[in-house]
Each structure stands twice: as structure tokens, then as C-alpha cells.
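To keep things clear, I will list the structure first and then write my remarks on it.
What you see is the complex with one protein chain gone and the rest in place.
The chains carry the letters A and B, assigned in the order they are written, with residues numbered from 1 in each.
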Amino acid sequence: MTKPILDVVSLNKDFQVKSKKALFAKPNHVRVLDDISFELYEGETLSIVGESGCGKTTLGRCIVKGVSASSGEVNYYTDQDERVNFLKLKGKEAKRLRRDIQMIFQDPYSSLSPRMSVFDIISEPLVANFKLKRSEVEAKVTEIAEKTGLNASYLMRYPHAFSGGQRQRIAIARALITQPRLIVCDEAVSALDVSIQAQIINLLKDLQEQFKITYIFISHDLSIVQNISDRVAVMHLGRIVELATTESLFGDPKHPYTEALMSAVPQPDPEAQKSRIILEGEVPNPANPPSGCHFHPRCAYRTEKCSQQAPELREVGENHFVACHYAEQLNLRGVQHD
Amino acid sequence: MTTQTAQTANKGQSLLSVQDLKIRIQMDKGVMHAVDGVDFEIKRGKTLGLVGESGCGKSLTSRSIIGINPKECETTGIIQYDSAMDSSEPLDLLSLHPNSKQIRSIRGRKIAMIFQEPMTAFSPMYTIGNQIMEAIRIHRTKNKKEAKKIALEMLSKVGISDQEKRFNQYPHEFSGGMRQRAMISMALSCNPELLIADEPTTALDVTIQAQVLELMKSLQQEFGMAILLVTHDLGIIAQMCDEVAVMYLGKIVEQAPVRELFSNPKHPYTKGLMKSMPRLGGGKGQRLDSIEGSVPMPIDMPPMCGFYDRCKDRIEGVCNARAVRKTQISEQHSVKCFLYSDERGGEPQ
Partner (left out) sequence: MKTLPVFRRHKTEAHKPPADKDLNYSSQWSLIFIKFKKHKLARISMYVLGFLYTIALFAQFIAPYSLQSYDSKYVNAPPMTLRFVDGDGKFHIQPFVYELKSDRDPDTMRKIFVANKEKRYSLQLFAKGEKYKFLGLISTDRHLFGVEQPGRLFMLGTDSMGRDMFSRIVLGSQISLSIPLVGVAISFVLGIFIGGISGYFGGWIDSLIQRIIEIIRSFPTLPLWMALSAAIPPRIPIVTMYLYIVIIFAFIGWTDLARVVRGKFISLKNEDYVIAAKIAGVGNTKIILKHLLPGFLSYLVVATTLAIPHMIIGETAMSFLGLGIRSPATSWGVLLQEAQKIENVALYPWKLIPLGVVIMTVLAYNFLGDGLRDAADPYKK
């Protein structure tokens, strides 16, 4: 677990927002990712949680080069233990790495081309990356389809013949076919019904065990995150505010935002104690973030310092990083385990 | 308020009772039984939760109460509504024409509704204040000044600060959470007896969801209305409801008071749902019990238990041979499952 597979160094992403005020006005920049750095270890599941607009989806897409980052590095450790910056790679080398890093999207309705048969969808990455005979491709697709719980006799059908859960299995099969070492799951189960959600989560876990895959699991649902991940990063308005192992983050959160997030999750237990932390106010607009610590307007523990100085992400315990000036002083409430 | 309580004394406990509600939709492939024989009762001032997965018919059920389903929906059954606002006889809402004066005087006044996507509930052309006032002026007072006063008061009740400024803003100037608050304030501005909330927090972030749920609870205490809460989230049900009805494939498969349901679920589907849901504090890496298969389309279904294909405890020759009837576990707890029925030994019909 200690061997890194990926590290992200000072990753920034700005979006340009066209100003409507004047014809030739300079576009405004909105910082969606603000100095993101973390390490990812081989075989683990790192979850990235946060509310909408916090930049978690953009982070996932920057890592797989689905969108290009503004600055920073995404270093990837190849099977030969070479450290290469994926963002800088071009041509053949970049293409080679593409096989190793795949992605699963949130909406299984928009992530599969409606115009291709399921077989073509699953085999696409294979055909694009390897020179294989048709029979080899067929064998490989059938094998993956079985592993992901798809009926191989339905492979010539088109995606519109499948339900949401099955479509997500198709998307997983597509991501798996090149035998990647890292898969970024962007809200991979949020669009699914509860009973289907559990099937897909179990499938992801089984596949991880079988193929030794590393996951970056992007989600807003803390219950699922706690179930699936080894480590969790909490994001707020483009910054990582807390990063720790699952036990340590849920049992002993150090950031007030993490505490509030956990407290807000409705528990499926009528007997659960009902005193919860209700944050005041709205999620701030990323185009116009608050000064200092971005969370300070909603934070119950804020002081003068919070509005002036942005806290650094620092290590406060073993493998426990937090960006809060008062992490040591605060006594925050975690989740009680059964 | 006092008059309302006085009249309530003369009326029964039940505010709304739905009996044998069926909604059929004609499709290319056949007739879809979207809602298939649903019975439930909403008590005055209490919250009933309607929980189920997408396509189970929970939204159609709730919308049929105020008659806003699309035209293709062929609805039968009885929706008996016993208002305490006047001493009138109980009324069957389904027998009213969906555009009649009678149902329009109930819609918005006695029964209000809030939706998942608050953006669609407001017209983008008018200010929020204007739209709230309009509702008030239709049902409560013709006086413009008075209506504005009530509207501002409502905005402050739902926790919108700086009401005078907000009053004159347009819906797009509100954030998602704010819009949901504004919609609640509009729904409650006429002091309804029943609030139908269809996935009211699904589009919101968790922290905002917590705010809105808390708000709904405190407003219920203040105004004393009943709530029909439609959701897919068992967590919200546990937190908000007094009673729960679990829907699957157009039928209510289990119905019980909330504590009873969570501590003693009976139907295999209810049990499956609870087990398949990861819970905070449930520990890391624990394998989830999932329900296999996926929800079928209720088109041309033979009389049988709709959950048969996915059920772990199915009894062949019984569950797939005839329609299942409601079994009373206790006074308030009922379930539609052959496991608890004394019929299962009988011959298939």
C-alpha cells in the first residue's frame, strides 16, 4: 500500500468566463482547482468528496486528461517505476499511458454512444490501443462482459435496450478492457437506484480485488464513501481541506466542514440522535470565493484570522492532513461506529 | 388557527384517504399499470413518507391527489379528502374535473405541493415576491398591501434574510437552496392542511438538504399541516416521517409507523433496501447486500408478486401464481407478501 502510483503536485485549473459587459473585455478567470496536491498509492481507493461546484469532477477529468489543467503536474508511476508527468506527455507515450488510466462517468445514459452496439463500445479502447485480430477482440470482450455481469449474448444490442444499472456495467467493462491500473470513478453510482447502487459498488470492489486496480472515487455521498474507500479527501471550493484514512477521517474529523458534512447526512435510523449541525448560509459562488479560508462564512468556529489568511494543508496526525488554523484546538464530532 | 383546531375536533383523525388508486398509461408496447391498487391514509398534522425507487409510481400517486398528472394517465379509485377548514362533507377529489372550480379552490389553498426542481415551479418572467403574492391574493386576501405583508412574513419564516430585497428578485437570482425555500414559503403562504413534497431535497447538496428538512419540520410544528413526503432516500424518511409506505412496481408492499418499519421490516424488498444502503458508521469495506436484477416494466403483468424475480425468499408456484393481498401484521403494520399470508397453502386461482 505504500508504493505510489500517482502523485498530483500543485494542480491548478482556471475556467475562463466571458465577460458580457464589453465587447473586448478580458475574460474573467474562475479558479476551479486551487493548488491541489496529493499522493495515490497502488491498490487503494481514494475518495474525493464535496458538494456541487467544489471541483471534484474537474479534478478527476484533469487526472485522466479529459480536460487540460492550467498548471501543475500529474505524475504517474509506470510499471517500470518510472515517474512521468502525464500532462506533459505527447504522442506515443501518452497513448501508452491512456491504457493504464481509465474513467467511469456518472450518467450511464450520456456516457455510452447511442449509435454504437455494446460490443463496439466495450471494444473501442482495445481497438484504439492494441493491434489485435477480430477473434482476439471478441474473446477479450466476452471475458470482460462476463466479469462485469453482462450477458454475452446481448453484446450486439444497442445501449437503449439496457437499464441504468446494466449500462453502468457496460461502462465499467469498457474501462476495464485495457486492463488499466487506475480507474477514476466520477459519481459512478449516484444516478442509480439504491438497490442497483449496491450491486455496482460490490462489482467495483470485486474487480479491484481481482485485477488489483487503484480507484479514485469521486462522490458526494458520504455513506458510500465510507463503505468503499481506504482514504478520503474532502474538497471545498477548489481546495482539499482534509485528507486522511477513512477511519481517521470519519472517527476523528479535524476540519469543521468535514464535521458538518457528516452531520448533515440523514441517517436511516429513526432512533438516531437528532442534534445535528446545520450550516448557515449557502455554498459560496466559486466565481467569487470568500477571502482567507473559503469556508469561514459558514464556519461556527471562525475567528478574525480565518477571513484574512488561507490555511495551508498540513499534517496533524499520522497520514492526516487538514487545512484549518485551529485543527489541534477544535474538538469535533465524528461518526459513531456500530 | 384556533378555529381550525376547533373544527378538527368534530372531524375524524383522517385528513386524506386513498383507496384502490390505479393509474394506467397506454404505451406503444401495451398498457402500463404505473400505479396498481394503492391504499393509504394521511392523518391530520402527521407526515407520511412514500418511499421507492424510480418508476415505482410514487410521484404519480402524489400528483393524482391534486389532479396534475398528464392526460395520458387513466386514473381510477377514491381519494377522500376531509377538510377541517370548513364543515363540508368529505370530498372525493378524483371525481372532480381536473380544471373545476372546486379542485382549484383546494389546490394551493388546502393542499399545496413542492417539487424537486424549484426552478420549474417559478415563472422566470416574474419576481419571486410577485408570484408568492399572486397565490395569496387568489386564496386569502384581495388586498394588495396585506398580501405583501403576508408574503414578506412567509419569506422570513423560511429563513430568507433581507426579504424586501429578495421580494423583488427574479428566480434566477436565487441559489438552489434559496429557491426551494421560496417555493416552500409560497406553498405555505395559504396555510394549507396538506403539503405534498415530491423529492424536495434531491437536487440539493447535503448541507443545504439538512437546512431545508429542518425548516420543513419546524414549519410543520408551527402550522400544523400534514405532509406527504415522496422520496427515494430512507435516511430522509427516518428523519422526517411518522408513517411510511414502501412502494414497489405500482403497489404499496409494506406500510408501518416509522420506528416499527426500521426496527422490524417484514417485506423482502424493504429488508433488501435497508441492507443494500450503505450507512454512515457502518464501517469500511463491509460488503453490501444487494437486491439482484432490476425493476421490470409493469406492462401486461400477470397477477403475481411484482418482486418475485428479485426476491430471495420467493415461493415458486405461490408468489408467481396469483396476486398477493394485504396482510395485517399488527394494527398499524401491514405487508403484501405471501410469507406472512395464510393464503399460501391454498390452491392457485
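Simple rule for what comes next: a contact is a pair of C-beta atoms (placed from the backbone, for glycine too) under 8 Å apart; a residue touches a chain by one contact, two chains touch by 3 or more.
Just so we're clear, the structure is a prediction, and the values are computed from it rather than from any experiment.
One chain isn't shown here. Among B:Val295, B:Cys311, B:Val324 or B:Cys337, which residue touches it?
Of the listed residues, the one touching the omitted chain is B:Val295.
Which of these, A:Ser113, A:Gln179, A:Gln210 or A:Asn319, touches the one chain of the complex that we don't see?
Touches the omitted chain: A:Ser113.
Have a look at A:Arg157, A:Lys205 or A:Arg302 and name the one touching the chain we're not showing.
A:Arg157
Counting contacts across the full complex, list the positions on subunit A that touch the omitted chain.
Residues of subunit A in touch with the missing chain: 61, 64-66, 95, 98-99, 101-103, 105, 107, 109-117, 124-125, 128-129, 154, 156-158, 160-164, 171, 174, 178.
The definition used in the following text is that only the chains that are shown with their structure count from here on.
Given the complex with subunit A, which residues does subunit B contribute to the contact?
So the residues of subunit B touching subunit A come out as 53-54, 175, 177-178, 205-211, 213-214, 232-239, 258-259, 262, 272-274, 276-292, 294-295, 310.
List the residues on subunit A that touch subunit B in their complex, please.
Answer in residue numbers: 51-52, 163-166, 193-199, 201-202, 205, 220, 222-224, 226-230, 246-247, 250, 260-272, 274, 276, 278-279, 282-283, 298, 335-338.
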